[in-house]
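Shown next, in structure tokens, is the structure this report addresses.
One protein chain is absent from this view; the other protein chains keep their places.
Chain nomenclature is as follows: A, B and C, assigned in order of appearance, with residue numbering initiated at 1 for each chain independently.
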Amino acid sequence: MTQLKFLWPITRGLIGAIIGLLVGLGVGLSVSSLTGNPATEINISFSYVFALLGWLLGVGVWNSWIREWIGIKPSYFEAKNWQRYFGFSMDHKVIGVQYLVTFVILFLLGGFFALLMRIELADSGEGLLGPNYYNTIMSLHGIIMVAVAVAAIIGGLSNYVLPLMIGAEDVAFPRINALSFWIIPPVAILLILTPLFGGFDSGWTAYPPLSVTNADGQLLFLFAFLTFGLSSILGGLNFLTTTICLRAPGMTWGRLPIFVWSIVAASIISVTATQVVAFGLLMVILDRVAGMVFFDAGLGGKPLLYEHVFWFYSHPAVYIMILPAFGALLEMVSHFSRKPLFGYKLVVASFLSITALSFLVWAHHLFTSGMDEFLHIPFMAITELISVPTGVVFLSALGTIWRGKLWLVTPMLFVVGTVFNFLIGGLTGIFLADVATDIHLQDTYFVVAHFHYTMMGGEIFMLFGAIYYWFPKMTGRLYNETLGRLHFITMFLTYNALFITMFIVGTNGMNRRVWTYPENLQDGNILIGVFSLLLGLSFIPFVYNMVASWARGTVSGNNPWGATTLEWATDSPPPEENFAHPPKVDEGPYTYGQSGRKETQATPI
Amino acid sequence: MKNNWTLPLFSWVLSTVILEILAITNLHTLPSSGSKQAVVIDEAFFLLIYICIPIFTLITVFLIYSVFKFRSKGRPDKDGPHVTNSRNLSYVWVIGSFILVAFVFVHPGVTGVLELRAEEKRVPDVVIQAEAQKWSWKIMYLKEGVYSRNEIVLPAYYNTKFYVTSKDVLHAFWIPAFRVKIDAVPGMTTHVNATPTKLGNFDEDVNYRLQCAELCGIGHAQMSIPVRVLSENDYKTWLKNQKSLR
Amino acid sequence: MSTHSETNTHIGNSLSLKRIGLWVFILSETFLFGALISTRYYLQGVERPDHLNQPLGLVISIVLLMSSLAAYRGEVAVSYNDQKKFRINIISTIILASIFLVGVGWEWYEAFQYFPPSSAFGTIFFTMTGIHAFHVLTGMIALIIIVKMGSDGRFNSNSYWGVEGVVKYWHFVDVAWVFIYPTLYLVN
Partner (left out) sequence: MDDKNITRKFRHGLFVFIALIIIELAEYIIGVSVSSGNFIFMVLLAVPGSWLIVHYFMHIKELWLPPEE
């Protein structure tokens, strides 16, 4: 039993969740009996809210407050070794690893759903899933991958490295940080439970009126998304405050590593825009549960309202995803080219202008939605304008590599791959910003391929690159370089083969979100299926590499890359208070090539 | 260090030329084009491809070149030069991308929109109301008072206006061969124009189909009916037959 | 296994850090209320039904403004270590807030007859007042906690972040109402 003690907090959380569920069910039943309205939706809503609170209570999020309230000294069990990852911890390093592992697992799950979809689509007629399950699986793939893309870098990696990079001891609000992680598991559980409640066939966008009228699984999805949004807001709040207030002495805004800047920009978006989508989801919930008519055209509602509100968040959300990826990319490009980042100030300016512009481009998702036509040209203009600051990232990456001393280890390979992928993603975006071509391409596989090129080719590639890059910092061990390269090469090739085929199929008229399609598109779809299977296989070396190297990889030393930023100046893995002596900063983050720079320490690579 | 630039610049020009030639001669990814609107959209599509190719090759060539040229075997023992910025290059880059964006905005962008809208402003010859309901289409020929549920029949060379609406959830009206797409929104009537320029039907070309393009539930994928474009005379005969059926 | 102290020594104690955190949170909430208000205009334009209880709307707005004044006085009082005035003012804030909530409840009762939640204006009205009343309610709970903590002697003129934070949040709820009130009752 003692070996299983580490599972105690989670068990307690589950017990709390079940108690909360029963209490909520009771409340829900009494409410519905009071109103004489035997609605299962009311029961689901109350049960979920109470189960969430019960879970958090059981896990220990409110522990210290409750103890203080009833007068017990606030102190609690915290394991030291790997077991601490299974319990409530306020250490940003533990939370970062918890985030990362959770989201890598969710990523693999979402990928598995994608494979199921491809099996269905290998035949132009009915295959494995059929219409009922296909839509739910497709929607689950969508929302899980969106969650991974929103939170894996900003919640996982930046949680771990941002305080280290600015020389802080922890994030600004450690308990809120822990809270924002511990409300993620309920999100995943809710989503996985949706098939039991009839699934949800509305896609991750959940456009009403469909999402108001379909099965109860939709309600679970809405609550999951809402909870996830809460986590995202709290995370952004934490990172913003941390960067504003907890920079080490001498760490001026001009000396912040570029990754920190990208997190600041992304946090601004996630703090503000997420509230708007939360309200959009709330409107759908109110329509379903409280009988309101936001989207009921017959009673004065307007379905287009949701599309505007939703994309007001969800377009900036792609910048929550991609900005940290840009940051990580430029961060690594400098360290592995042994050159200072090219055009640091210009990049910062472009990040901030992307943040500002991202709020003004949402309606390009609505060119064919029937919104007022006078909006088409201005939104086309702003959407195309945002490619100017995005282009600066390419300038900076190429300018840094130029005449550098490239060290082509796995993270740098991912950087090179990402520049290539995002180039395709960005260029194909122009086709969707252009009103005329968008009319044809909207809602085809061209769009699907485009956002996979930006989100997966841009961000997820960078997520893996950054995991490799900071792996020695997190574990104190080196990953296996050969396996890492194998992962990169297989992933890069199959990924590109897959999604370039998807562009062609999409332009040819392959509709998205369908389980059956005209037969002339079958060859392309079979090719996509084969490549996606291979792409799925390419993650096996990654998983094996991570697990095996964490357990018994070569010890890395503190600074295996010889990088100049602050996180490498402390031990690997860092001590609980991050820095044995609080650091003082007296120069910028990228001092490569400066005369008199201290030589980086020698390492086993 | 000056000759660093010659090889990549040369390969950039060369690869651009090769890719442009390939694109112009060999790129047929769009479905068959069967309407005036399709011509506008296809022109914009190909123009954007021709504009994108030099940008693509510029960055790819320089990326590949620098990776091979500047890589060091194993861990670099020295740093690169301490170059943090180049004011001129930044100016060129930013202003250049501004100009490109402005160009793309004006030419396939605004001009494309205006061309499509000019078509919309013409007085339509045929007016059709398409009503979507889970998961079928109801096609009404408003002037003639004819209904059809299992196909759309259109006369070639006539400007047809479609009024699109929905009875329940969001759908979208999409005919791939015509490149027209507009959402069917409950409580709203949206509209779109198409002028077929070729005879055609679903049996010969699957792009002659009216397909729902906005996820609308379980039957979404199958919410599609054939489109048939007839000559004027055949169309009139068809209309007569439809009327007599009622 | 180890126990470690709840608050990190230098993190979480700095006043400006908590202030900035709260301001970021307020910025975030601004977007929520912005979305609410935009929704009203998107769905209904500036139309308003005839059956709004205008005098009641004015009265509860003034009550909420009065509560803001009382909250302000409470914060000033604690900054001068005047515990008695602090308690009186914060308690009157709570009382005024409950009067406000009663007013909203009354308005809801009337609204059910003229524009129920299943009508377009009713949808907006119930959602906007509901979300705002939820904020008032959370603010009230926080104020009650503040009073209790104050009577435990937790605040003095040097350390009164709890009061400052809650009062700031309370003022923000008031600011939101300054926009919601004309949006719901007055524009035409």
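Quick notes on this one:
Everything below uses one rule, namely that contacts are C-beta pairs under 8 Å (C-beta built on N, C-alpha and C of every residue); 3 or more make two chains touch, one makes a residue touch a chain.
From a predicted model like this one, the values you see are computed outputs, not experimental measurements.
Touch, as defined at the top, links the missing chain to these shown chains in the whole complex: C.
Only one residue from C:Val46, C:Val102 or C:Ile141 touches the chain missing from this view: C:Val46. For the chain missing from the display, the contacting residue among C:Tyr80, C:Phe112, C:Phe134 or C:Trp161 is C:Tyr80, taking the whole complex into account.
Note that of A:Val49, A:Cys245 or A:Leu408, the residue touching the chain absent from this view is A:Cys245.
Think of the hidden chain as still there; on chain C it touches residues 14-16, 19-20, 23, 46, 54, 58, 61-62, 65-66, 68-69, 71-73, 76-77, 80-82, 85, 157, 167-168, 171-172, 174-175, 178-179, 181-183, 185-188.
In this section, only the chains that are shown with their structure count from here on.
Averaged C-alpha coordinates give centres for chain A and chain C that are 33 Å from one another. Centroids of chain B and chain C (each the mean of its C-alpha atoms) stand 50 Å apart. Touching of two or more other chains is recorded for residues 301-302 of chain A.
Shown for chain B are the residues that touch two or more other chains, of which there are none. By the touch rule above, chain C contacts chain A in their complex via residues 1-6, 8, 10-12, 14, 16-17, 20-21, 24-25, 27-32, 34-36, 39, 42-44, 117-123, 126-127.
Chain A contributes residues 131-132, 134-135, 201-203, 205, 207-210, 213-214, 297-298, 301-304, 337-346, 368-370, 373, 376-377, 380-381, 384-385, 387-388, 391-392, 394-395, 398-399, 401-408, 416, 419-420, 423-424, 427, 430-431, 434-437, 439-440, 442-444, 503-504, 507-509, 511, 513-520, 562, 590-595, 597, 603, 605 to its touches with chain B in the complex. Of all residues in chain B, only 1, 4, 29-31, 37, 40-41, 44-45, 48, 52, 55-56, 59-60, 62-63, 66-67, 70-72, 74-76, 78-86, 89-90, 93-94, 97-98, 101, 104-105, 108-110, 112-113, 115-117, 164, 168-170, 172, 174, 176, 179-183, 185-188, 190, 206-207, 209, 211, 213-222 touch chain A in the complex they form.
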